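One protein chain omitted, others in place.
When the chains are written out, they are named A, B and C in that same order, and each has its own residue count from 1.
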Amino acid sequence: MNRTPRTGIVSQRIAESRVKVRYAETDQMSVAYYANYFVWFEVGRSQYCNDCGFSYRDMEHETGLFLIVAEASCRYKNPARYEDELVVRTRITELTRRTLRFSYEIERVDGAAVATGETLHVLINADGRASSFPDTYLSFLRG
Amino acid sequence: MNRTPRTGIVSQRIAESRVKVRYAETDQMSVAYYANYFVWFEVGRSQYCNDCGFSYRDMEHETGLFLIVAEASCRYKNPARYEDELVVRTRITELTRRTLRFSYEIERVDGAAVATGETLHVLINADGRASSFPDTYLSFLRG
Amino acid sequence: MNRTPRTGIVSQRIAESRVKVRYAETDQMSVAYYANYFVWFEVGRSQYCNDCGFSYRDMEHETGLFLIVAEASCRYKNPARYEDELVVRTRITELTRRTLRFSYEIERVDGAAVATGETLHVLINADGRASSFPDTYLSFLRG
Partner (left out) sequence: MNRTPRTGIVSQRIAESRVKVRYAETDQMSVAYYANYFVWFEVGRSQYCNDCGFSYRDMEHETGLFLIVAEASCRYKNPARYEDELVVRTRITELTRRTLRFSYEIERVDGAAVATGETLHVLINADGRASSFPDTYLSFLRG
C-alpha cells in the first residue's frame, strides 16, 4: 500500500493579478529592485486564495494558523520598469496537508516575460509547530 | 490652577544611529526614495529607547502597549545616495503620559544636512484604546 | 505692482486610485507600517499625472527634469490592515513654475478615514538645479 504523497490532484486554477510598478520599487538602475518580485508573488498568492473563495486574512483569524515561507526563488528575464503593468499568474504545483507550493509567472501586459518563481510554504500554529490544513481550507485550495 | 501640560522636563538626550543607504532604498532618480527616511527615523527611535535602557520590543511584550504613529513629517535638504553613511540624531521634544514626540536630524558623515523630521506617537493597548505610559517607562524616557 | 504668487488657478481635478494593503506592508502591530502611506501617496500622484494626460515616466524622459520631494507629511486616522481596499484621492493645492504641492486623502472603501497628507515638490534638472515646468506640462497640470 502506498502512501500517496504530495501530489494527488492539485487544482488547475491559475489566478491572475495585476500590479503596476511603483516609483518606490525602482532602484538606481532604473528597473524594479529584485526583492520586490517576491512582494508581487505575495499579491499573486493572495489573489489565488480569493479566487478559491477565501481570504488569507480570514484563514489566519479563524484557524490561528500561518503559512510561513520555507523557500523562495525567482528567475529574472526582462526588467520591469516604472509604470509597467504586469500580470502575475499564480498556480499551486504541490499540496499536502502541511505544505503548499506556489509557482508564478510574471509578464508585462505586452506579453514580454518578466520573471518566473516559486515559493514553498509550511503551515504552523501560533506556537510555531507544524500543523495540518483544516479540511475546509484543503477543499478550498483543491478548488 | 494650571493643568501643567505636555512639556515639563524632557530629556536632553540625543541618540545617534548610523545607517548606510542600501541599493534597495534608491530609486530611478539615483537617490534614496523619500519614504525610506521614515524607516531611518524608526531606526533612530529604536536607538533612543536602547540608550534609555530599554528595548521597544520588550516594552511591547511586557506592557501589551503599542506606540502608534499619529503624525509624521520630513523636510528633505540634500539627497542621500547609495552607500552614503548617514547619522540619525533623535531626541524627544514632548512627553506626556499618553503621547511622545520625537524629532530627527539626518546628516551625512561629512556633515551635509540631509533631512529633518518629526513623529508624534500615541500609546494604545491591544484593544486600540489610548493608554498611559507605566511609570517605569516614563522614567526611562525622562532618563 | 504685485508678484502674482503661487496660487492662481489650480485645477479642481481629484484623481482617484485604489490600493490593496499587501502583507509586505504590514508590521508586527498588524497594521500597515507608517512609511508605506507615502508610497500610496506616490501611487496617487502617478494617477494624477495620468488623469492629466501624461505619464510622469515620460515627463522624466522627454524633459530630463525630475520632481524631487522637498517636504512630506501625513496624519494617521484609522489603521489600514492587510487586504483593506483603500482609495487615495489626490489633488494639487499649489502650482508655480518650479514647485508643486499635492494633498492626499486616504479612505477605506467603507468610508473610514485612514489618513491625510501633503507633499511639496521642486523641479530640478539632471544637474540638480531648480528648473521651470515647460509650458506643455504646466497646461497638463492645470488641466
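Simple rule for what comes next: a contact is a pair of C-beta atoms (placed from the backbone, for glycine too) under 8 Å apart; a residue touches a chain by one contact, two chains touch by 3 or more.
For clarity, every value in this text was computed on a predicted model and none was experimentally measured.
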Next item on the list: From the listed residues B:Ala24, B:Leu65, B:Val87 or B:Ala112, report the one that touches the chain absent from this view.
Entry: B:Ala24
Check: Where does chain C touch the missing chain, residue by residue?
Finding: 23-24, 26-30, 33, 35, 82
Note to self: Just checking the interface: what residues of chain B touch the absent partner chain?
What the structure shows: 22-24, 39, 42-43, 46, 55-57, 81-83
Item checked: chain A residues that touch the omitted chain in the full complex -> 28-29, 31, 34-36, 38-39, 42, 60, 66, 68-76, 79, 119
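Here, only the chains that are shown with their structure count from here on.
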Checklist line | Chain pair with the most C-beta contacts | finding: B-C
Check: So what's the Cα centroid distance for chain A and chain C, whole Å?
Finding: 30
Notebook entry, point to check: If you average the CA atoms of chain A and of chain B, how many Å lie between those two points?
Noted result: 34
Notebook entry, point to check: Per the centroid of Cα atoms for each chain, what is the distance between chain B and chain C, given in Å?
Noted result: 24
Item checked: Residues of chain C whose C-beta touches two or more other chains -> 39, 42
